[in-house]
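Certain chains of the assembly are absent from this excerpt, and the rest are unmoved.
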């Protein structure tokens, strides 16, 4: 144990009463003792904002009526009281304006995905990051799992040989009924193009699948052929995505994303095969990484188990067999963001260090994919380059 | 128990020493006591043919040097000694000529898949079946599993509601190295267009995946967008297939087939989702059918277990928990073929009876798919109609 720097003070944009993901962020931030919530603009509804602040032990003076007020108000506080980072957990259409404003006001930003409504907005954020020299992190939570880090490290080391196949699928069933038409809070804005962006399911979870595919395989997707479908009548954005992929170096693959796979919870699965072996990971059983070989029995590599490397070890808290889950994966992102700020970094550490976390680069790639998939879907051409 | 008709006498085309699938057919035929091997043209190599016959207790007089000789020779025997059906277990390029000749010589035919090299040949077989009024069965073995029958029956009954999504994947790893270039008997002809046909992996296992998808879902695939790849340098036919599917009634889906998924044994998986529920089946754990619901816990329906219907019960031999496997599924096809012959049928029984088995219709559909997938792959158009 070494002396520990002060907690990173943060404010939340969004995340008020009834919001799901805001509470998740607060747990992830609290878990390792590296963050402290000091203020927020939790809701545009004044009453809800106050109640949210109260329940979070935020005094009235730091429960701001708007993000603008929060940025201005905090900047008037002494540096050692002032928030240092803004966590953005609003609906998608507010990601860009909030991020750019926060960066320009001098704050670091940790944002929910997708990065923005479209690639144009994403590039605006990137420009703001460059301009302000602030740190920007993006909640591609699944890359925080120890076994995802292990998979990437093994593939990067050449363990599977030359990669040939990448299959990724992220399927859910929660939108299999028209709950968006019934005013379900989470479903409502996710199916509204003005607030969700170019893609529905594509933007919401297709981006997770894409980020994971590129992150683990270490390969860039070069072209996509996409079929975006709306299966629930009246819905305005895709609720199901199938896409053929062509990746760097001749690898090929498929990406599936669906929110109408009735009865499925949150099944994100990736399989990658090279000429020397294969790997498989399931988000719902996240502590196992299946590794296959042509000439010996397949192995189950386990979080904290024998044979794991430093990138996964650094993302693990308890001994093997004590399951770690989604919140721990999320906390891994938070811990790394805070450590980077404290060590003066303004970009995520290099991708193959144990300290890496997802940021601008992942955001730009995923929005590029969304744009290409939508373009391809609208054309009669088979392939669209990314 | 009721009085049982005499065993069905059959001859084999192919299946000599060293052949894998011939032995499988003989076990499947023997299992329920409904078939008897009486002759064969096991190999074009005379010595191998004789040794094969000897090991199978076939006398020299009925170990024929060629299929032609077998057809002629058997037709000279008294009707109650003569073979009644020909089982075709040769490489693909011999399927059509053997089937047509056997049908025209008056014999029933049970053939390995794929039906033929291409759709044109498949239609020739269909014409011969119509012309001769003989029974024709096709070894789409996986449709013989009890839980496949259960899945189809439940979907046909409307249990899942309107079908929206069909995902099927059949992946193997045995061709991940260039064993075909090294003279591996099974691999050699499967990667030779002259003997394998239009598709490599597509014809060999993509057809299984396609047949299963249409069979279980009860829906016709209407259009395909396919990416056929060769991942092992020097190979002449596709060893990996990814395809987007559009099915009847607005359902969409994906078909994957691969023989270069290094380390994977024989993973055929299908998932189907409707607006009321979803189902999932894995060939490597064939006695479980996972059924998911939007509003209650998911269920595992089991071969021989509680809640199964007559189509699966009719395909089961031992109590739940005593695993049944691939050979039993295969034997289900054999048993049904024999029963149909004995009851005078010349086509498979209706698809939703417990007595159904795959035949001409499945063959034509799968060859139509192969043709469309290859055509699509060669074009720049996104979709090709089937």
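Chains here go by letter, A and B, matching the order in which they are written, and residues are numbered from 1 within each.
Methods note: contacts are C-beta pairs under 8 Å (C-beta built on N, C-alpha and C of every residue); 3 or more make two chains touch, one makes a residue touch a chain.
Source: prediction; values computed, not measured.
Sequence-identical chains in the complete complex of this entry number 4, based on the file rather than the 2 shown.
Note that in this section only the chains that are shown with their structure count from here on.
In whole angstrom, the spacing between the mean C-alpha positions of subunit A and subunit B is 43.
Touching subunit A in their complex are the following residues of subunit B: 160, 164-165, 167, 169, 173, 176-177, 225, 227, 229, 231, 240, 242-244, 246, 250, 252-254, 256, 258, 260-264, 271, 273-278, 292-294, 298, 379-382.
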